[in-house]
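Of the protein chains in this complex, all but one are displayed in their positions.
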Amino acid sequence: MKAKIFITLKDDVLDPQGKAISKSLKNLGFEGISDVRQGKLIEIKIDNDNKSKVFNEIDNMCKKLLANTVVENYKIEITE
Amino acid sequence: MKAKIFITLKDDVLDPQGKAISKSLKNLGFEGISDVRQGKLIEIKIDNDNKSKVFNEIDNMCKKLLANTVVENYKIEITE
Amino acid sequence: MKVSLIIFPGSNCDNDAKIALEKLIKAKVNMVWHKETSLPKTDLIVLPGGFSYGDYLRPGSIASKSHILFDIIKNGKKGTPILGICNGFQILTEAKLLPGTLTRNIQLKFICENTYLRVVNNDTIFSSRYNNNEIINIPIAHHDGNYFAPDHTINELEDSNRIIFKYCDKDGFVTKTTNPNGSINNIAGIVNDSKNILGMMPHPERAYDPLTKNIDGTKVFTSLLDIIL
Partner (left out) sequence: MSDYSEIEIKTSDKKAEDLGLTKSEYQKIKKILNREPNFTELCIFSAMWSEHCSYKSSKKWLKTMNFQNSSVICGPGENAGVIDIGNGLAAVFKMESHNHPSYIDPYQGAATGVGGILRDVFTMGARPIANLNCIRFGDPSHPKTKYLIEGVVAGIGGYGNCVGIPTVGGETYFNENYNNNILVNAMTVGIVSANKIFYSKASGVGNPVIYVGSKTGRDGIHGASMASAEFDQTIESKRPTVQVGDPFTEKLLLEACLELMKSDSIVAIQDMGAAGLTSSSFEMASKGNLGIEINLDKVPQREKNMKAFELMLSESQERMLIVVKKGKEKEAEKVFLKWELPFSIIGRLTDSGNMVLYKSDKIVANLPISPLVSEAPEYDRKWKRSKHYTQNPIKKLEKLDLKKNLIQLISSPNLSSKKWVWQQYDHMVMTNTITGPGSDAAVVRIERSDSALAITTDCNPKYVFGNPKSGSKQAIAESWRNLICVGAKPIAITDCLNFGNPEKPEIMGQIVESIEGIKEATEVLNFPVISGNVSLYNETEGKSILPTPQIGAVGVINDISNIASIIWNENELIYILGKNDIELGCSAFDEIIEKTGISEPPTINLKQEKKVGSFVLNKIQEGLIKTCHDISDGGILIALAEMAINSKIGAKIDHPKLDTTPLEWWFSETQARFIVTIPKNQKAVLEKEAVTQNVPILHLGIVKGNTLQINKEMSISLQDLENHNSSWLPDYMNS
């Protein structure tokens, strides 16, 4: 199976990258942009067909390594 | 509206971050992981209700700034 | 020689480059702020190292959209020499003045150390005072110096002699183990097809002063003296 993990900064955490991107887009003439946040997307292939087991496994990976839960939230999507 | 942009490395581009994550996961005892890739997720709020216009606008942003098409692919998702 | 040294928010080797240019080639250096729309009269454009825009998004990406880049691109296409060092190299690739891109070091760490380089081609305005295959020592200091380009681009660079510096060992051998960051073919510096634009990750402006025990970067600058004889 394949898992996608979306890791985003918690809402109240400063996102310097998002801030810089937003400014640059405005300088390039794009309008109406109000909020830019940059996060991570991690894709993992895992040798296991049991969807709920995979989900739990990935959730564990997020807690242990992939996300820094001090400042980040994560969301898991299982496909295939 | 809100746009999510998923930026991933092209298949033939080496992804040292993905490789490092994969190694750490294995060290932590996770099994059956075969392919880990790390990409970016950019979220943008944009003041415009026309979905197809927003899509084009975002596509433009990707080409001009957000993705480096030498090494990256991108996918756009418009929500709300 | 009149030099335009471009400053972006977050540039931090601009002063080092200025001092090197003044000391080594008696340049008259104009510090040009990124918001300017045109360059003063100039014999050489230098894009210095640093972390323009914090290296956010991708190193060099945001800086490559600055106002001043329009005029830099115009000048570069006309043949004005451009030297991009470290972040300057990253900006040049993002601006498509040089092919390929600089990705995260393979070890995923910032690395600051002296590296040996082999001068692969001395037939450019930036390398003419070196001997071909000369082995020199110049420091690197970067997080994203891992040069990548598709195979056909690499082949083209090799075939047209556009790779100027390659990472090597102290005896000049270009091998995997002497590659500090994972760059394809150990590429440390390349030129564009008309050879007036050089991008390099190592910092020649940190290697000219005997006090810092390294002078091997000097000739990147002094070679340029020959262009306006």
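Per-chain residue numbering starts at 1, and chain names A, B and C are given in the order in which the chains are listed.
Heads up, the rule we're going with is that contacts are C-beta pairs under 8 Å (C-beta built on N, C-alpha and C of every residue); 3 or more make two chains touch, one makes a residue touch a chain.
Because the structure is a prediction, the values reported are computed rather than measured.
Touch, as defined at the top, links the missing chain to these shown chains in the whole complex: A, C.
Set against the missing chain, the residues C:111, C:135 or C:174 yield one that touches it, C:111. Across C:71, C:94 or C:205, the residue that sits in touch with the chain not pictured is C:205. Interface residues of chain A facing the missing partner chain: 10, 12-16, 19-20, 23, 68-71.
The missing chain lies against chain C, touching residues 9-10, 12-13, 15-16, 19-20, 49-51, 53-56, 109-113, 139, 141, 143, 203, 205-206, 209, 211-212.
The working rule: only the chains that are shown with their structure count from here on.
For the pair chain A and chain C, the distance between mean C-alpha positions equals 34 Å.
Centre to centre, using the average C-alpha position, chain A and chain B are separated by 9 Å.
Chain centres here are Cα means. That of chain B falls 29 Å from that of chain C. In chain A, the residues that reach two or more other chains under the touch definition are 21, 24, 28, 38.
With touch defined as above, residues shared between interfaces to two or more other chains in chain C number as follows: 57, 62, 65. By the touch criterion given at the top, residues 6-8, 18, 21, 24-25, 28, 30-48, 57, 60-61, 64-66 of chain B touch chain A in their complex. For chain B in complex with chain C, the residues that touch the partner chain are 12-14, 16-17, 20, 64-66, 68, 70-71.
The touching residues of chain A, counted against chain C in their complex, run 16-17, 20-21, 24, 27-28, 38.
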